[in-house]
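The complex is shown incomplete by one protein chain, all other protein chains being positioned as in the whole.
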Amino acid sequence: MTKSLKANQLELGVCYYPEHWPEDLWENDYERMRELGFSYVRLAEFAWSIFEPEEGNFSFNFFDRAIDLAHKHGLKVILGTPTATPPAWLTHKYPEVLNVSQQGVQFQHGMRRHYNYNSKKYRELSARIVTKMAEHYHNHPAVVGWQIDNELNCEIDVFYSDADHESFRSWVKNKYGTLDKVNKAWGTTFWSQTYTSWDQIFLPRPTVNGSKNPHQLLDEKRFISDSAISYAKLQADLIRKFAPNHWITTNGMFNHLDNHRLTDELLDFFAYDSYPNFSKIFPDQGEKPLLDRKWSWNLSAVRSISNNFAIFEQQSGPGGWVDRIEQPSPLPGQIRLWTYQSVAHGADMILYFRWRTATFGSEIYWHGINDYHNQPNRRIAEIKEISQELMRIKEKIVGAKFKAEAAIVTDYDNQWDGETDKWYGPYIKQSEQEWFKAFQYNHIPVDALNFDENTNLSDLTNYKLLVYPHPAIMTDRKANLLKQYVEKGGKVVFGCRSGYKDVNGQPYMLPFPGVLRELVGVTVEDFTRVGEYQEIPEAEWATEIFQVNQFNEVLNNDNNTEILARYKNAYYENKPAAVKSQVGKGTTIYFGGVFTLDIANVILDELEISKTVESIELSEAVELAIREKDGVEYIFLLNYSDSSQTITFKEEWNELITKTKLNGTIEMKGFEVLILERRRK
Amino acid sequence: MTKSLKANQLELGVCYYPEHWPEDLWENDYERMRELGFSYVRLAEFAWSIFEPEEGNFSFNFFDRAIDLAHKHGLKVILGTPTATPPAWLTHKYPEVLNVSQQGVQFQHGMRRHYNYNSKKYRELSARIVTKMAEHYHNHPAVVGWQIDNELNCEIDVFYSDADHESFRSWVKNKYGTLDKVNKAWGTTFWSQTYTSWDQIFLPRPTVNGSKNPHQLLDEKRFISDSAISYAKLQADLIRKFAPNHWITTNGMFNHLDNHRLTDELLDFFAYDSYPNFSKIFPDQGEKPLLDRKWSWNLSAVRSISNNFAIFEQQSGPGGWVDRIEQPSPLPGQIRLWTYQSVAHGADMILYFRWRTATFGSEIYWHGINDYHNQPNRRIAEIKEISQELMRIKEKIVGAKFKAEAAIVTDYDNQWDGETDKWYGPYIKQSEQEWFKAFQYNHIPVDALNFDENTNLSDLTNYKLLVYPHPAIMTDRKANLLKQYVEKGGKVVFGCRSGYKDVNGQPYMLPFPGVLRELVGVTVEDFTRVGEYQEIPEAEWATEIFQVNQFNEVLNNDNNTEILARYKNAYYENKPAAVKSQVGKGTTIYFGGVFTLDIANVILDELEISKTVESIELSEAVELAIREKDGVEYIFLLNYSDSSQTITFKEEWNELITKTKLNGTIEMKGFEVLILERRRK
Partner (left out) sequence: MTKSLKANQLELGVCYYPEHWPEDLWENDYERMRELGFSYVRLAEFAWSIFEPEEGNFSFNFFDRAIDLAHKHGLKVILGTPTATPPAWLTHKYPEVLNVSQQGVQFQHGMRRHYNYNSKKYRELSARIVTKMAEHYHNHPAVVGWQIDNELNCEIDVFYSDADHESFRSWVKNKYGTLDKVNKAWGTTFWSQTYTSWDQIFLPRPTVNGSKNPHQLLDEKRFISDSAISYAKLQADLIRKFAPNHWITTNGMFNHLDNHRLTDELLDFFAYDSYPNFSKIFPDQGEKPLLDRKWSWNLSAVRSISNNFAIFEQQSGPGGWVDRIEQPSPLPGQIRLWTYQSVAHGADMILYFRWRTATFGSEIYWHGINDYHNQPNRRIAEIKEISQELMRIKEKIVGAKFKAEAAIVTDYDNQWDGETDKWYGPYIKQSEQEWFKAFQYNHIPVDALNFDENTNLSDLTNYKLLVYPHPAIMTDRKANLLKQYVEKGGKVVFGCRSGYKDVNGQPYMLPFPGVLRELVGVTVEDFTRVGEYQEIPEAEWATEIFQVNQFNEVLNNDNNTEILARYKNAYYENKPAAVKSQVGKGTTIYFGGVFTLDIANVILDELEISKTVESIELSEAVELAIREKDGVEYIFLLNYSDSSQTITFKEEWNELITKTKLNGTIEMKGFEVLILERRRK
């Protein structure tokens, strides 16, 4: 069901803002793009003021010239709809289109994304500009596709304008039908919150100490996601109507948005903006951090949306706004490494951000390929090298699918509910991260699997192993599906806090782990958070002892389960901390804590899941990723370290970039990339 | 003058929310409560929507059924007035009842306590619901008493609605009579703040950098307290009128509220909600922290309001909201320990919070006795044990008074002024805490003594020793009373910053310590705060050297005072840091710094105050508390440690719980409790 980019070859391109530059630079810019081997140029995403300088007064001259010239130089054009940045005249005349803070402060002109999705006026004006653009460019020979808006829900992902409150009221009415059902779903009996009239329904508003009804907060996220999708659909429908031969996508992957549904319902494929250099200012924490390699997890999530995808913004310099996000420069070799990281995970089109660093506005330090001065630099040289290399592999790899035998399971309900619920939400991110490290360092390619009400058994049986760390919200349907998966031989791993909440985020009147109890063969006898000021509990697992911080469940196992680990201290010393259960042909493991890298490693051992490619020995610093097409596997080796790594091949391999044969022990230089080819046996 | 709970026996009960559960669970719930030995059930505190689902449309069916069934099972019912949680229809129709932030943001439906005390409409609607409930239940055989609202001033203790600004204006007019007096009391000559018309008077409003007139801020707190009391009085008066045979109380002990006056004027006794497990997430700081034992200080403060009192919410599981307050579970034995802590300090009725953990709303992690699943658990077992034990002692102890020879003196003026004044306010809490530790670890039971304008000499002469750490605000009347107390043989200890401010918080034009100068026999020659970035000064006291951080007063002693300590460094090396003065038959000690545990210990030695029960040797981990009735003392020993403690009895004692005789050296297990009985000689 996933929508995928369908390309004939792996292609490169760049984001370009002709409106930032004197027109006499354009031709030279386009020529140099072609010299770098670029096929695509993305234009116009923030250019509403140029297309519609006054209300209802449309002008295409400027971009006609820019696009015609691109066409002359053989570049294919992707157009952004410019709705992320409404013009000053628009927000000044129609302030109701603006987003508003929960406290009631209207966000004004001067940044971007200051509009709300539900304003009738904004939808009307958005529809008109998109219609005009699609009508105008639908048969331009250069134009091939569209990016809707830019980075939906970036910068801000909550909305409290009057239009949003009103739409939420309708949404709730539509979802529940009666106030009785609303009251039940939101548990409004608690604290006398019962609603007796629809006009009492609002999005969460300011409260005395900031806390809100948690079930309403969950619906708020669902509503925001639906609002964004509805707004994108308005645009997509018009583009399909007026430019039926062009493809449609959007870029970014932000919160409070079901990107899977967005893509399934509206887009031809999904596009992502990849900036691994954020890891230098917001590195992941904990043992052996992944840093830029964490973007492989992000790309896995993108791949769960769109098996083959595009990168619409691939980092090509140091990033930063004038007043924040102060990134160091990518090191020599990292732009290349990150490009291959995208390719290894399924990207078939890559646009670099941006052609030349802007000389005005908030992004004068979001450096592009070219510097302000437009002279040669090391980034241009590095991208030239990448481009030439990709020429050698672009037809082989295009369309090849990423190959994984394991998946980390994610879902929107628990992500959104867990944003409020501090009793399990924060564990999800940590456990996903630690599990992803375990798969990475053991060289086991892994997918992200989005588990929603459309998921069916065959989506699960693609994998030998599913890790579903803390699915507090668990419906009977999903629990059943997991049971069938295990019975057929699948392996599932759960952490603490699984299975105890219904779809509204309300605990079942059942012992933990609620509806998963039968599947995992335990009930939780006792539990405790681990406080900030106390000794960290430990558990003994196999012959090793691990800290089990944050949350401890004391397990009460059924007869047919095997105890894998026991607590070593606290008042529940010697009680089970993890158990294994055989169900049909499969296995479940339930662990009453939050996962760490060490514990994930022990579980992989316990389940006999080991490295996917037996004949290559790698150090932890090197990622192994596999894409496959027509029975041929392309094995990507990516060295994220700046130092060289020793790797050993136990058989001979063809390396695609260098067109050499590799065997035995070799040194892989810092930031180096190898692509090995083999026909699957 | 203190109002006290008057009970025939020490009784247990529980908070129950029938509206949260299917009606078919009620009977079983009530039965199980009786099995646990509970006599009381508290109902209805947040149920306005159920009693008045539409404006003016009252319905008692639901709670009639719940109360009748409770009655059938022999439970006595305490009713909460439901005004802490106005219904959605109410705040939607009458937004003027809502509380507002100082910045002008209205707090909306979705939490609790979002109303203000001064709205005419809210007072009218509150009066009506309370009247209806009191009329309806005044002669119900199960109903015995009322809880007004819930936890007044919890969550938020400032109020800036229009109604509050207007009421404050009247309050100021009423208090001062003329603007001249207001201007003088608030020192408005400073910075041209003079008021020339009543309509210029407001509660403190937003200012350019947040600072406000400090004297107005003190009156703001007094006004808030008066507003809360006035609002509670509205309800109390109606209950007394319509249900004259029921007692009235309220629960909690929060800031900006003179709970002493509230109780004296309106209530039959005071009730407290005791959650010692907060110490696991907000532990007290400093050397040898008290942790859950700090609740003994809180209970001492409660006792100063109401000599015998009730606990309306005794912690019975891990506490927490969905989005905050993430407590670990109480350890096995701690629920029992904390129950006895309440009893030892004067509680004669204890209601556990709550019967069963809620499955919806903000408090799904504020766990009750029963889990969601309603099956047996260790908390039920522990409470069952407590209940059975209390059966043995319930008639002996009931009504017995806590016995202390020393008191730490507190007052509202300094607490409220000190909230603004960073030049002494923060020292109060620290010194109280350190002194309480000293009393605890030396096994000297201590009271909190609230010193206000109603306090008279006989209130003071109950004690051998008064510790009044930093009473910056000190009136002549109070200074005089303290002088009389000392002259009659009393001992008083003061810390730095004492005595220099009048009742408006304005410094006297006198040398420090202002109006206490004569009593303590010193003036302050020089002083300095201790800065964050400098070496901490020291003082030599007896033969030991102590750090004197935060504030140093250089004392200039009169001839008839004895120097106890001298500074060891800084430019005031060798100058006096503490002095002792004989006044009449008594003694004063003035220390020019903020107290630490070590310094408090030295002062206890100096004043020859040692452990109260000579014949028992205890380790520091064990609290000793005494209640006395009819010439019999009940000595509570409470072990707050999870490890066993060696204690030695030099004579034989009857232990009440085990009905055994104890003598010699024994081991007291972790979290263990003993109650010894002796007839006073």
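Letters A and B mark the chains as written, and numbering starts fresh at 1 in each.
One rule holds in what follows: a residue touches a chain if its C-beta (ideal position, glycine included) is under 8 Å from a C-beta of that chain, and two chains touch if they have at least 3 such contacts.
Source: prediction; values computed, not measured.
Of the options A:Tyr16, A:Tyr30 or A:Trp48, the residue whose C-beta touches the omitted chain is A:Trp48.
The chain omitted from view is touched by exactly one of B:Ser192, B:Gln285, B:Ser458 or B:Thr543, namely B:Ser192. Within the whole complex, the absent chain has one touching residue among A:Gln9, A:Asn374 or A:Asn569, and that is A:Asn374.
Across the entire complex, the residue among A:Asn209, A:Ser329, A:Gln484 or A:Ser641 in touch with the chain not shown is A:Ser329. Residues of chain A that touch the chain left out of the display are 19-20, 46-50, 53-54, 82, 85-89, 92, 99, 101, 105-114, 155-156, 280-281, 283, 318, 320-324, 326-329, 331-332, 357-365, 371-375, 377-378.
For chain B, the residues in touch with the chain missing from this view are 103-104, 186-197, 199-200, 202, 204-209, 211-216, 420-423, 500, 504, 506-511, 526-534, 571.
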